[in-house]
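Got a structure for you, written out below as structure tokens; questions coming shortly.
Heads up, one of the protein chains got dropped from this complex, but the rest are sitting where they should.
Moving on to chain A:
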Amino acid sequence: MAVRSLATRKTLTLGLNSTRLTQSRALQTFSLPDLPYDYGALEPAISGEIMQLHHQKHHQTYITNYNKALEQLHEAIQKGDSSTVVKLQSAIKFNGGGHINHSIFWNNLSPIREGGGEPPKGSLGWAIDTNFGSLETLIQKISAEGAAVQGSGWVWLGLDKELKKLVVETTANQDPLVTKGAHVVPLLGIDVWEHAYYLQYKNARPDYLKNIWKVINWNYASGVYEKESA
């Protein structure tokens, strides 16, 4: 069926700011951001089949449910229905978190011919060496922590803006990195939910983590780092 028609390179759009008016209330709803590359462009590190399912089904479902939860929240707030407001918090965290995390993830990946896998230069490269000794050490650490996540979750490289240092963190389920600290900004996140690798790697999550570095987009991480540490 449809390979994403991305013959023309698309600019990075996170989709987090797309606005649509629903009914008469100015409730912002969200839509699935386009991938900046074809589904198959990350092979053989990540299969096209996985990329398509991951994007079109999993991420889309988070967005659909996020929008639904937001609409219900909106109503509940207007009605002053506190019990419903509180009850919706977990759905918002699950699905909103899923949308946030996956939007970042697509930007964290890049086809090899577009720079995927190329080590970070500039200030992020320096910061990595300072904080972790070397890029290889950081990669080992992220891979090890990602492999050790029990159940579903993410492993992150983040910038703690308050402490002014790089950190490696894991979050459970779809908790965004901010749940680990209000001042922690995600630079790079790797999805270690089984859906992110199962069709290709089955139970061998460490193999997935070993191979994904070939398509990690350090340019994006560098950009965020420079912006956030300015």
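Going forward, contacts are C-beta pairs under 8 Å (C-beta built on N, C-alpha and C of every residue); 3 or more make two chains touch, one makes a residue touch a chain; residues count from 1.
FYI, contacts and distances are computed from a predicted model.
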Omitted chain (choose from "Membrane-bound transcription factor site-1 protease isoform X3", "superoxide dismutase", "Integrator complex subunit 11" or "Photolyase/cryptochrome alpha/beta domain-containing protein") - UniProt protein name: "superoxide dismutase"
Selected from A:T61, A:T84 or A:S229 as touching the chain missing from the view: A:T61
Of A:L27, A:L53, A:I92 or A:I112, the residue in touch with the unshown chain: A:L53
Absent chain, residues of chain A that touch it: 53, 57-58, 61, 90, 94, 150-153, 172-174, 193-195, 198-199, 202-203
